[in-house]
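Note that one protein chain is taken out, while the other chains of the complex remain in position.
Here the chain labels run A and B in written order, and each chain numbers its own residues starting at 1.
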Amino acid sequence: MQAEHVNGATSKPVYTPVELNPKSSFHLFIAEQDVPVDLQSLYNGCTADKAVAAYACASDSQLLESLQNFPLTGTLYLAGTEPFLWRVTSHARDAGLCSDQVRLLAPISRERHLFCCHCHTITEEVTYSPYACSGCGAMLEVTDHFSRLHGAYFSFQANAEDSADMPEKREVN
Amino acid sequence: MRVAPKEIQSFRDDFTYTNSASAIERFPFPFPEDEYRYSVNIEAHQPKGGEGSAFEHYIDVDEHYLSEMAERELVLKDMPNRCLVMPHMDLACWEMLERYMVSLAEDYPEHFKLTRDGDNWHWENKLLNIDDHFTFGDGATLPRPPLDYIGRQVQGDFALMDQREGNLFMDAGMVTCPADWSLAFDAGMSFDEWHGPVPMVKSEGIIERARKYLMALPVGQPVRRLNWTLTVNARMDTSTEKYNEWGHERTTITPENVSEKVYLRVEVQVLDRMPRSNAVTISIRTYLLSLEDLVTNKAWAVRMHRALKTLPEALIDYKGLTRFHGMAVDYLSQFDPAN
Partner (left out) sequence: MSTIDQIVVEVVAIEQVAPMIKEFTLQPAEGQFTPFSAGAHVVVEMGEGEQRYRNAYSLMSDPNDNRQYQIAVRLQEESRGGSIYMHEQVAVGDQLKISPPANLFAPEWRAKKHILFAGGVGITPFLSYVPVMQQRGAEFELHYMYRSQQTGAYSAELTEQLGDRCCCYDADQSSRCDIAVVMADQPLGTHFYICGPESLIEAVQATADELGIPAGAIHWEEFAGAKPGQPFTVELSRSGVELAVAANKSVLETLEAADIDIPNLCRAGVCGQCVCDVSEGEIEHRDAYLSDAEKQSGQRMMPCVSRAAGERLVLDI
C-alpha cells in the first residue's frame, strides 16, 4: 500500500460546478457555517415562483427537521466542509432523497477527516501528511481513498515497515 | 486423493504453517502466461482439475481447515468488527449460510451434515464439533448471527454486496485474512469506490466491465477469478488494521532467507448470486505457498520468475513488493533456463 498510488484513488469525490435544477419546485440551501458566495449566488438565482429555504450554521437536528417536509420534486444544495457534505447527504438519502436530488458545492476547506485503519478513530482538521492519530497516536500516511459513509480518508501508519523511514511532511489538498 | 484436515498450525508468532506434498501439488497457481497484467479474469466456477483439485468443489476444504478456523477465532476475538452486517443484508446472510451448508454437506458428507425439515434445520460440523438445531431465517435460534456463524466454519473471507442504483455495495462481510485492505473502512462503498486505490485499471475500463458483468450474474452460475500477491511469512491476517504489526517484516528479507520467508499468496475468489435477496456474495479464499515449496514444480518456478520480472512498477508498488521484489526475482532466475 504505497502512498503514491493510493493518492489519486478514484474514490476521492470530484466536485463539479453546481447549477440550479430548473425543473425543481423547491430549492433548499444548507450551509454548514456562513453562506459562501457560490451558494448565495445560486440562492439569488432562484425565480420568484419557486419555493426556497436556506439555513446557515444549522445543527443536525434542524437539518433532519428540514428534510421532514422536503418534497419529491425538490433539490438540496449543500455547502461546507467535506465531512459535513457527506454526513448531510447520508441523512438526506435516509430521508428518501435520490442521489440526483442532492448537489454538493466544492468543500470550503481542504481540511480532511482521517480514518485510522488501525484503531478506527477519526481525526479531524488534517491538512498535512503524515499526521498523528488522535486515537492511537500513530503517524498516519494520508491517502485519497475516501469513504462517503465515514466522510473520511483512509490512512495507515506511515513508517510501519521501517520506523526510521518517516516520509517527509507534505500538504494535502 | 483428498487432503484431510491436519492438526492446528499457526499463521502468526512462531509461524508453524506448512504445506504437505499434496497441498503443494494442488496449489492454485495463478499465472496462465509469462506476463501478468490486470484483466477481467473471470471464468465459470465449474469443477476443474479432477479429484483433489482446489477447484473440485464449490467450497474447497483442505488440510489447513482447522488452522484457519483457529486463526479466524483469534482475529475476531481481538477485533469483533472484522465481521460487519448492515441490517438490510440479513436475508442475504441467511442465503449465504444456506448455500454454504448445502454445498458442504453435499461435497464433504464425512465432515458436514445438514438435515432440513421445512425451516427446521439441523447442522453438524464434525471437524469443529458443532451440532446445532435452528430455524432457518430466525436469528434468535442460532448462537450467532448467520454470517458470523457460518463464517467461522468456512475457510476464506466473505463479502456480501447489495445491488441497487446500478451498482454493487459492500454492505456486509467477514474479513480476517485480507491482502491489505480494511472492511471497516470499505463498508458501504460501491464497486468502483472500493476499487479506488487499484492502479492502472481505470483507464482500461476493467473495473467497469467487471461490475457490469457481475450485476447481470444469474442465480446458480457462480464465477471465479484469481488474484495474487507476495506475503512475508505465512501470515493470514495481512489486514491494513494490522499493517503496523506486520509491515516491518517486509524489511527482514535477505537473499539468504527469501525462498523460505516469502510466500506466494493466491486468492481464489468465487462470486455468486443469492436467489431471494439478489445480493452478490464473494468468497475470497487465500492459499499460501513459500517460494521454496513453489520451485519444487519446475514449470511454476519458470513462470513465476517471468511474471515477477515483467511486473509493471505500479503493480510492484501497489502490491507492496518494493523492498524484496528484486531478491525474489534473483532467487527465481536460477530456475529459468532463459537466463
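As a working rule, a contact is a pair of C-beta atoms (placed from the backbone, for glycine too) under 8 Å apart; a residue touches a chain by one contact, two chains touch by 3 or more.
As the structure is a computational prediction, the values presented were derived from the model and not from experiment.
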(request) Among A:Asn21, A:Thr89, A:Ser129 or A:Ser155, choose the residue that contacts the chain missing from this document, as touch is defined above. (result) A:Asn21
(message) One chain isn't shown here. Among B:Thr18, B:Asn227, B:Ser259 or B:Asn278, which residue touches it?
(response) B:Asn278
(request) Specify the residue from the set A:Ala95, A:Cys119, A:Cys136 or A:Val172 that touches the hidden chain. (result) A:Ala95
(request) For the chain that got dropped from the picture, name the residues of chain B it touches. (result) 39-47, 56-58, 88, 102-103, 106-107, 163-165, 205, 209-210, 212-213, 216-223, 273, 275-278
(message) Suppose we count only contacts with the excluded chain; which residues of chain A make the list?
(response) 21, 23-25, 67, 70-74, 93, 95-101
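The definition used in the following text is that only the chains that are shown with their structure count from here on.
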(message) Can you tell me which positions in chain A touch chain B when the two form their complex?
(response) 1-2, 4-6, 9-12, 99, 115, 117-118, 120, 138, 143-150, 154, 156-157, 160-163
(message) Under the stated contact criterion, what part of chain B meets chain A in this complex?
(response) 81, 165, 180, 182, 184-189, 192-197, 199, 202, 240-244, 247-248, 250-251, 314, 317-318, 320, 322-323
